[in-house]
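All protein chains but one are shown at their positions in the complex.
Order as written gives the chain letters A, B and C; numbering starts at 1 within each chain.
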Amino acid sequence: MLGGGILHGLAVTAKNFVGSFTDPERLVTLGYPEERAPAKENARQFPFLVFDGADPQAGLRCVACQICEKECPPQCILIVKSKTKKPDHLGKPQFFPATFDIDLSVCMSCQICVEVCPFDAIKMDQEFELATNDRFEGLLRHRDQLARPNAHFQKLHPTDAAAIDARRAEELAKAAAAATAAAAAPRKPAPESPPAA
Amino acid sequence: MSAATLHLLLAAAMFCIGLAGALCRRNAILVLIGIELMLNAANLNFLTFWKYGPQPQPLDGPVFVLFSVAIAAAEAAVGLALIIAIHRRYRTTQLEEISRLRG
Amino acid sequence: MPPEPVLSLAFAIVAGLVLGGSVAAVSCRNRVHAGLFLAVALVGLALVFLRMGAEFLGFIQILVYVGAVAVLIVFAILLTRGSDSAHERRSNAPGIGIGLAVLLWGVLAWGILHRSPGAIATPSPPPSMAVRDLGERLLREELLPLQTVGLLLTAALIGAALIALPEPGISPRPSGSHGSAGTETPPSSPT
Partner (left out) sequence: MDAPDQIFVLLKHAVVSWFPTPVQPWISAVLSIGAILAVYPMIFALTTVIERKALGRIQNRPGPNRVGPAGFLQFAADGIKSLTKEDIVPRAADSVVHFLAPLVVVVPPLLALAVLPVGRNMVALDLPETGLLFFLMVGTAVELGVFMAGWSSHNKYSLLGAMRAIAQLLSYELPLLLSTVSVVMLTGSLSLNAIIGHQSEVHAGVLLGWNVFTPWGAAGAVLFFIAALAEANRSPFDLPEAESEIVAGYFTEYSGFKFALFFLGEYLGLFAVSGLGITLFLGGWLPPLTVLSWVPSWLWFFGKLAVLMGIFIWLRGTLPRLRMDQLMRFAWQFLLPMSLINLLVAALWQYSTPWPHLLRWLPAAILFGIPYLLYHRAFLRQHPPRTYRYAS
């Protein structure tokens, strides 16, 4: 009938109106600052540096190989290699970044740095509330700000982190076994393969 | 000077302003505005004589004004329709440019 | 009701509104302003009607003139815009028209001021204009004129619509430097 479509439409909107009160499935909006959607495991925002142990300086996995700096498409990473070396988790002396800066205003969250890192030293963070008044210094993250404990990484990407931790534990065990073997056997100049070949 | 005189003078002034407008302006719509003013001056006169004049019939003036308003409305509608039609034909509403019938 | 002074401040204000609006309406170079000033003058006239106790007619005046006629006029001004130059040229001889109008006003004013006193001198208090009486009058004594006016309005409605309809055979004359504005037909409405 003429006008029936209007009534039909009114019925549809009325159903939606009432449904938004009675059916929680309909009203999916979250009140953001108080309520938060649970983070997706593969969500990513900007990179951070992983360190093991308690000391962000001593445990930093990064060896300042500068692969990420070269691969970064928007060139937002600046690494200055240290003059001295510090032992990595296997005890081998490695360079470490004296400076490791990421300009978040330039970064495009492509995750290429994470893909190319042979040391599992750089990973993607999920922090997104980065608004600041200062668009230069406020968005430029330095090494100490970027360093996050491994526990943080484990929390964000549990699957990924478990795999990496297992591999690293395996390497450590292998290295320890090699060390005991080397200690037992006569000293041989067997060059150790790089940890994450 | 009585109120009637004042109102009559006002009506006369309004009529003459409308007349001047209708005579001097060259745009058809503005001429129509002048004519509207003249019609309204006439309405004012009707009401003045109803209010302040002798009254053979108590509601003569208002009835007259009512009819005059109705006719003025019709006149405005038809006049504006004509002006729009002319505008569509001649692309102008300047009265002197609409002169195709001139020899 | 207290006896009102002949030239009260209220009358001066509404008369000023009427006269100022009228003068501006016919002399304004901007056509839309002219239309708006016409509305001002007609509102002033409605106020004059209200002061005279013709409440019904004052409201009708605004309803018809401001609500319909003035709006139609400005609408027509907008529809016929763009073809003429923004401001119309001056008339060849504005003096003649103005002179004639002033002369006419002089004659009328002379006549009004020197009329025979008997014509209006005895203003019996007018009856208050009851709308019911007006309706009775219209529908009993003036029934035929009322029907005629109704017919006239209907004819005006149809006629205005027909006139304003685009003529099928005639294409509009190619406009000069201006775009073709106003080919749309608005339904004209005589209220």
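Assorted remarks:
By our rule, contacts are C-beta pairs under 8 Å (C-beta built on N, C-alpha and C of every residue); 3 or more make two chains touch, one makes a residue touch a chain.
A quick note: this is a predicted structure, and the numbers were derived from the prediction, not measured.
Shown chains touched by the missing chain in the whole complex: A, C. Which of C:Ile13, C:Leu103 or C:Val131 touches the hidden chain is settled by the complete complex: it is C:Val131. Set against the missing chain, the residues C:Val23, C:Leu45 or C:Ile60 yield one that touches it, C:Ile60. Contact with the omitted chain, checked across A:Val28, A:Ala131 or A:Ala183, is made by A:Val28.
Summarising the interface, chain C meets the missing chain with residues 32-33, 36, 39, 55-56, 59-60, 62-63, 66-68, 70-72, 74-75, 78, 130-132, 186-187, 189, 191. Taking the complete complex into account, residues 1-2, 6, 9-10, 12-14, 16-17, 19-21, 26-29, 31 of chain A touch the chain not shown.
Here is the rule we use: only the chains that are shown with their structure count from here on.
Chain B and chain C have Cα centroids separated by 6 Å. Rounded to a whole number, the gap between the C-alpha centres of chain A and chain B is 83 angstrom.
In chain C, no residue touches at least two other chains.
Shown for chain B are the residues in touch with two or more other chains, of which there are none. Put simply, chain C touches chain B in their complex at residues 4, 6-7, 11, 15, 18-19, 22-23, 25-27, 31, 34-35, 38, 41-42, 45, 48-49, 52-54, 56-57, 60-61, 64-65, 68-69, 72-73, 75-77, 79-80, 83-84, 88-89, 91, 94, 96-98, 100-102, 104-105, 108-109, 112-113, 119-120, 122-124, 126-127, 129, 133-134, 137-138, 142, 145, 149, 152-153, 155-157, 159-161, 163-164, 166-167, 170, 172-173, 175-176, 178, 182-183, 185, 188-191. Partner chain C is touched in their complex by these residues of chain B: 1-10, 12-27, 29-30, 32-34, 36-37, 40, 43-44, 47-55, 58-59, 62-63, 65-67, 69-78, 80-85, 87-94.
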